[in-house]
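Heads up: the structure comes next, in structure tokens.
Apart from one protein chain that is not included, each protein chain of the complex appears where it belongs.
Going in written order, the chains are labelled A, B, C and D, and every chain counts its residues from 1.
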Amino acid sequence: MSIWEYANPKRFMQVSGALLPWLVGLTLLTLIVGLVWGFFFTGDDYRQGSTVKIIYLHVPAALMAINAWMMMLAASLIWLVRRHHVSALAARAAAPIGLTMTLIALATGAIWGQPMWGTWWAWDPRLTSFLILFLFYLGYIALWEAIETPDTAADLTSVLCIVGSVFAVLSRYAVNFWNQGLHQGASLSLDKEENVSDVFFFPLLVCIAGFVLLFVTLVFLRTRTEIRQRRLDALEARERLA
Amino acid sequence: MLTVDALSCARGGLAVLHGVGFVLNPGEVLILRGPNGIGKTTLLRTVAGLQPPVAGRIDAPAEGLAYAAHADGLKAQMTVVENLEFWSAIFGGPPIDEALRAFDLVGLRSRLAQNLSAGQKRRLGLARLLVTGRPVWILDEPTVSLDRASVALFADAVRAHCAAGGSALIATHIDLGLQAEVLDLTPFRAEGAPGEASPRPRADAPTDPFDDEAFL
Amino acid sequence: MLTVDALSCARGGLAVLHGVGFVLNPGEVLILRGPNGIGKTTLLRTVAGLQPPVAGRIDAPAEGLAYAAHADGLKAQMTVVENLEFWSAIFGGPPIDEALRAFDLVGLRSRLAQNLSAGQKRRLGLARLLVTGRPVWILDEPTVSLDRASVALFADAVRAHCAAGGSALIATHIDLGLQAEVLDLTPFRAEGAPGEASPRPRADAPTDPFDDEAFL
Amino acid sequence: MIRLFLRDLALGVRAGGGFGLGLAFFLILVVLVPFGVGPEPQFLSRIAPGILWVGALLACLLSLDRIFQLDFEDGSLDLLAVAPVPLEGVTAAKALAHWVTTGLPLVLIAPLLGVLLNLPGPAYSYMILSLAIGTPALSFIGAFGAALTVGLKRGGLLLSLLVLPLYVPTLIFGAETVRRGAEGLPVGTPLAMLAGISLAVVALLPFAAAAALRINLR
Partner (left out) sequence: MIRLFLRDLALGVRAGGGFGLGLAFFLILVVLVPFGVGPEPQFLSRIAPGILWVGALLACLLSLDRIFQLDFEDGSLDLLAVAPVPLEGVTAAKALAHWVTTGLPLVLIAPLLGVLLNLPGPAYSYMILSLAIGTPALSFIGAFGAALTVGLKRGGLLLSLLVLPLYVPTLIFGAETVRRGAEGLPVGTPLAMLAGISLAVVALLPFAAAAALRINLR
């Protein structure tokens, strides 16, 4: 029995249905622990004051926004190569979640930027490439919505996702070249000297784990919804035609 | 020349025809009949290779098909001759004079396609078939808006094509006066397809648990 | 009801028909015949008021005409019912149920127009006529891509319309099985019109020096 | 007439060209400009009013050919011309529907995009006001241009060419209003001119558009 068994819609529904309650519980637990720990049980930063606590939303959301696109890319490739409907629907399900994560990162970033840099928005490379990512999500979702035949939509959006990924990476590089930024470099790498102090670091890790779980849970939920929607459409079409 | 076996085809993700099979030999004409909406257009597009079959097999000679559909593929801003020459060049087919003559277009040679009447446009669309030089013609309601004389021209063209070893698959509602076999599509209507009375089993209770029919 | 007298009409600046005249009384059907390109579409558009006549008179009741042409005026993104209701609202015509039934569209009520087959689209286009509530129908090849059963539906609809005091002017190449007068347009072909064998007198030698035929 | 307006609204929203996309285009344009001209904030804030107005204008322009072209192609326009509704009303209803699906969303999102371009604080209210007053003129002028070019296959660029010069006065007064507002100068005159243009255009151009349509149909 291969792993592709789970790509069967029926099988996926059974397994995900059994898994979901656990996932929801675990997600809630991690998120609550992480956020409460971060917001109430860490001190203020000596430079940034209490605004530093936005980090617990901002960083996980930003990470997930990027990784959601990665997951969509993987799912698109699987669909194109093996034509498993669940993976196409999973990609479709993930897009609005990724979009929301991008929005959260942008919004929290803007709110954070006001006290830190004195402006809501700056044309910093990282910020800018995030804005472009936002546009990619918008285009991807709009294309899904615009096409009526499900398999056609899955195929076309997959092609878009692949080509878009290449251009997204290219944009990231181009933007770097175009403007030097204000934004922090990566500071979570384990081997770096200037890591965030441990006080912030551990709750942040828990929050990131929480967001990962949240993402997985939401993708499961939405994929199930998409599958049901698809069945409903098929039924309705037949009903109408009968 | 063209063999179709147990073919199922779908439109808009919904099965339309099921288990269609026929053989088309050189020199033969096969006429597809069936009420509006049975799936003639869908079948012809599938055979022409424009959409993948849901199931079944299509055996056609590589690069042997010429397809003519509801739309004629004419450029309104090009003249009759330019339109034909373009398709002749693309298909590497024979020169266009013969085609112009066969469909009585000589007098319209240098008219822009947008200034043709409905029937003249259609004649030009059919003349295109002759310049493809392809042996198998796949035609979807070719005689729409043609008058009697033009229908006769068309029938002559098909006869000449068959005499030269070609063959044609034609979906039509009218009588073309051709000697041809007729395939009625009504028995091949897919279960649960448009117009079918008995609904197929509900989607939430498929017999095989691993086969989800919403994803056909 | 509709009187056309000594009508000349032109297309693309070229005279096509000359001296056409007929009277259409309530309850009557008049069928226009003529080879492709004679000018049927041009005549019908002129009568419908979409283009001005070159000469002659058209006496039609104000707001009494309903026109249906090669194109159906359907919105691909709206359903069958939405399409009909829109036209019914615009014309202030009768409700749509009757029209749906007359053209056997009840089962397709909530289908998007883009997902109809060619013949189903055409049926919807014809159903539109019923919801206009107009007495005079002007139809340009109404039965294109309809199967036999649908042609019969159409003929029934025309008969019912005439029985209720309406009338219809229909250009068609096929036999509709209607009791109708037939007007062959061939004798009215304008001199020098497309396809005419005998050329009219050269343009640089007009008989009346003040009447330049380049500006007809 | 109201039916026609509602139908066009519904089609605008459904046909993949609805609210969201007009917005998206506006957004993208505003994002692209800094890539072109460079990211310095004080600099961006100077060109912000102009760019926002030019962006609104282009977003409008891109969707203009939808106003009549589709109806022309599928024959609806022929049928509407013989229907018991005045063609002037038809053009007005269609222009209005275009404004609601394109202009109105632009007005609503403009403040957000102002942030991206560092629009100076006091200019925001003038931005919204001038767009709200000016965009109807854009839709009605555009409908006139669309009526002129409706017979032509893919007259998109010709349409732009015809319409853009007609947009100039609206653009000048609109952008001027915002610029003055940003600098705290009085905005009465340009705003009055803008309102005047809009009113005149909305009142008169449907007649010209209907005449153009009648000619194109025959």
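Assume a contact is a pair of C-beta atoms (placed from the backbone, for glycine too) under 8 Å apart; a residue touches a chain by one contact, two chains touch by 3 or more.
In this text the structure is predicted, and so the values were computed from the model without any measurement.
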Exercise. So which bits of chain D touch the chain we can't see?
Worked result: 15-17, 21-22, 24-25, 28-29, 32-33, 35-38, 43, 46-47, 49-51, 53-54, 57-58, 62-63, 65-66, 69-70, 152-158, 160-161, 164-165, 167-168, 171-172, 175, 179
Seminar exercise, completed: Note that chain B touches the absent chain at residues 45, 48-52, 63, 65-67, 69-78, 82, 86-87, 89-92, 128, 132
Problem set entry | Positions on chain A where the hidden chain makes contact | 132, 135-136, 138-139, 142-143, 146-147, 152, 155-156, 159-160, 162-164, 167-168, 170-171, 173-175, 177-178
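The rule we apply is simple: only the chains that are shown with their structure count from here on.
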For this session: Would you mind pulling out the distance in Å between where the CA atoms of chain A average out and where those of chain B do?
Result: 47
For this session: Quick one: which residues in chain B touch 2 or more of the other chains?
Result: 12, 194-195
Exercise. Taking each residue of chain D in turn, which ones touch at least two of the other chains?
Worked result: none
